[in-house]
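Of the protein chains in this complex, all but one are displayed in their positions.
Should a chain be cited, it is by its letter among A and B, assigned in written order, with residues numbered from 1 in that chain.
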Amino acid sequence: MDNESTRGHEARVIDLASMHEATIAQLAQALKQRKISSKELTEHFLERIARLDDDLNAFITVTRDAALAQAEAADARLAAGDGTALTGIPIAHKDIFCTEGVKTSCGSRMLDNFISPYDATAVARLKQAGAVMLGKTNMDEFAMGSSNETSFYGPVHNPWDRETVPGGSSGGSAAAVAARLVCGATGTDTGGSIRQPAAFTGLTGIKPTYGRVSRYGMVAFASSLDQAGTLTRTAEDAALMLQSMAGTDERDSTSLPDPVPNFSKALEEPWENLTIGVPDNFFDDGLDPKNAQLVREALSVFERLGARLKDIHLEHLHLSVPVYYVVAPAEASSNLSRFDGVRYGHRAESSGGLTEFYMRTRGEGFGAEVKRRILTGAYVLSAGYYDAYYLQAQKVRQLISQDFARAFEDVDLIAGPTTPTPAFGLGQKVGDPIQMYLNDIYTIGAPLAGLPALSTPCGMVDDLPVGLQLVGPHLSEERLLAAAHRFQRETDWHTRVPPGYVD
Amino acid sequence: MGWEVVIGLEIHAQLATASKIFSGSSTRYGASPNSQASLVDLGYPGVLPVLNREAVRMAIKFGLATGCRISPRSVFARKNYFYPDLPKGYQISQYELPIVYGGRLDILLEDGGTKTIGITRAHLEEDAGKSLHEDFHGLSGIDLNRAGTPLLEIVSEPDLRSAAEAGTYMRTIHTLVRYLGISDGNMQEGSFRCDANVSVRRRGDHRLGTRTELKNLNSFRFVEKAIEVETERQIHLLEDGGVVVQETRLYDADKNDTRTMRIKEEANDYRYFPDPDLLPVVIDDALIEALRGELPELPAAKRNRFVREHDLSEDVASELTATLEMANYFEEALRAQPDVPAKRIANLIQRELTAALNREGLSIDQSKVPPEQLALLAARIEDKTVSSSAANVVFEELWQAGDSGEVDAVIEERGLKQITDTSEIEAWVDEVIAANPEQSEQYRGGKDKVIGFLVGQVMKLSRGQANPQQVNQILQDKLRD
Partner (left out) sequence: MPLSQEDVEKLCLLARLEITPEELADVAAKLSDIVALVNQLQAADTAGVVPMAHPLDRAQGLRADRVTESDQHERYQRNAPMVERDLYLVPKVIE
């Protein structure tokens, strides 16, 4: 397999048996030209899921019948010449997005019995575009985690090495796309939950500018940080999916009114010579030297392409983990108060009074990590601690944001590693929350400042993928995607397939 | 014994918007359980609040009407606590940056003077649902129709110094919000609720005593009684050497006392923080000026104008301006008969009309006698076509007739035209004097009071139609001859 997947939309004979190798962009062409049908495509992926997902545990729910019905409808639309680039394309949604009539669990016992009565806006928009949903993917419980080991439904395994984690919290989406069980998947990113799994599984994962995609229907973890995004195999595919998802939503007060540019078109704009800032903060002792090497090589690719690298220093970035672990749990502790066994979700058997009822329901419904974060959140917001923790964290957050803004006066993009190491072993860090939190060290800064960021594969260490992170100023998704796309034309890391998942 | 009570009131007024503050559900009262509870109101996973423009406008109008400062930037905050009628486990309210603050309101005291009460702040928040305690096998039932209804919480400075002042302040706010059209003030339906913070201290002491919060005060009367009874309780407690505990107490109307409310949750640490789902509300001068232009003439101004322009007493003017509807009715009536003294029209409104409305439980909007007819009746009293007592009868006829009632027609049909013909009256007077020699003598002897009896006799003879003033005059003249 060569670089064909990055050379655009040449008419290509799609071998039915290996439809899963094609990108969304290629499949869109094939569907449009009626060389394949959505029904064939959907059945193909459903078969792969049935055959291969047991070992990965990427899916919580597979919606076989609904998918086939959607595929039929997509085929009708395509036949009428009425499709979009996503019509008929099989995708999956992270189980944090509400999907009407379909179980939406957030990876938690608390919502194990919850059938959402409505579609999240992001889901509705992809549906409107004609994408076919194959199911809901596994995730860290309520998006709290960096390894997909906290799910009520069991851990997800990294298709590159099933003894390793796929990353989290969007681990299921990452594993599913990497194993070619779907063409693309939605994810959410609060502290790195799209980018880090993308890095661990060799994918392109993008977290757009805060407010770019509506949060309506996306179960809230940390409201001022959460963003919906995508996990795909190429930047080109990310552009296609993001195009449908993005845009203002009157039901989300925090969604941006700014018009959505044509992301796909931006990919093909002539390459401009960017200045890329490389923060020394990112190349610290915690960074695995092999990862560092690959990232530096990736940066030299950009130089070859005409970019100029510039060393920068982000003064307060070392405080981003403490800031995050105050702000995110604080908001989460409040957001999760609605889970009380009264109107939906898990309800404990309880013969006592109201307080006991709440405590038992929530004690049973939530896992250990979620409980820890709720308690942390309650602590940092409580009387006497609010100023020292929550208020102080929001102030330092302002400083971090200002650091980025200042840096972007001199550089067009900021680049560095996505993660300190490649994927670690299942069970390796689960016993030490702090160790787990430090995984997020490079990815946490961008959400604190609301900035868009993505990860693109830039090499392998011991047969495990390594990601390069690009961060841009507000509303610069075009620039990010174009840079990743350009990089993907020069390299082939993004085309690698985990062994065992080629067929 | 030298004690002073210090009172502050917190009033929650439901704003009269069509939809809820953060969702598009209806706010209509009385709907079947949970039929007006949307996903946002229910606190479903993934939903988000969107702010109702009208709630903001109404809050600003209140601020303008009470001389408050309008925050150019105000913030919504989450008040976190667990309770079944609070679906999200937090209430969206305002904490550090309320939408309006630092205002004042003048209240009329019993002695006729005015007192200025400070308004610390008024802020927007969402109402909770309702717990119904009917026994569902030992469980309570929750109706979330009310959850998300917009509230304006109006907090006064602790400037009130008696239960009566508190009652007056509450009534004044009640009238004001109805004038502004921002709340219907319906206490039975719970759209106007009041909590009172009460403490006592020795006169001359400038420190505030420990206060208790009184809840469950859903009428003007209860507010005053509860405060009185709580004041007594605190004074007795302190005089006996006890200590007032800072707590929430409920007023029991049957026993006329207050009792400790069982604490809902141990430490009320609400962990306020700015709601990340809502952006700061930015209010510019253009909006403020536009809303200022929309303010109606406020109750105090209208009352003062009535006193000045229509030569009415403060009391009468107060009554007439108690509601905007009544003031409008009054002014419409005046316009229909500009030559009739305002007092005459006011009188009919305050007595006959009010009695009829109260009797049938109607509001003045539902009056069966339109202002033009009432004004015409006043004119007929003024031009002596009917006497005051006959007017009563005419009014009742008009009331029964409703839309088709017409003053002159009724007077004609019922033969209620007042008789002012002097010779007719003289004839009756002669008859009565002749028939009542004893009383006549008594009057001539100096017993002035007996004229009333004689006038009454003439009125009887004339079947109430003689003009009483003329009867009185003619009687007196004839008896003195």
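Things to note:
Here, a contact is a pair of C-beta atoms (placed from the backbone, for glycine too) under 8 Å apart; a residue touches a chain by one contact, two chains touch by 3 or more.
Here the structure is a predicted model, which is why all the values come from computation and not from measurement.
Among the residues A:250, A:268, A:410 or A:503, only A:250 touches the chain that is left out of the figure. Only one residue in the set A:19, A:393 or A:413 touches the chain that does not appear here, and it is A:393. When the whole complex is considered, the residue among A:45, A:97 or A:114 that touches the unshown chain is A:114. Interface note: of B:14, B:36, B:94 or B:442, the residue touching the hidden chain in the full complex is B:36. Here the missing chain is touched by one residue of A:144, A:378 or A:497, and it is A:378. In the complete complex, the hidden chain is touched by one of B:141, B:296 or B:370, namely B:141. Touching residues on subunit B toward the chain that is not drawn are 17-19, 23-26, 32-39, 42, 44, 50-56, 75, 82-85, 131-133, 136, 138-144, 250, 261-262, 264, 266-267, 269, 271, 274, 276, 278-282. Taking the whole complex into account, subunit A touches the unshown chain at residues 113-115, 117, 210-211, 224-225, 250, 253-254, 256-257, 316, 319, 321-323, 325-326, 333, 337, 340-345, 347, 350, 352-360, 362-364, 366, 368, 371-372, 374-380, 382, 388-389, 391-399, 401, 433-434, 437, 447-451, 474.
As a convention for this text, only the chains that are shown with their structure count from here on.
Residues 39, 42-51, 78, 80, 82, 84, 87-90, 142, 265, 269, 271-273, 276-279 of subunit B touch subunit A in their complex.
Note for the complex: subunit A touches subunit B at residues 97-98, 104, 106, 111, 114, 116-118, 120, 215-220, 222-224, 250-254, 330-331, 333-334, 336-340, 342-344, 354-355, 358, 378, 381-383, 386, 390.
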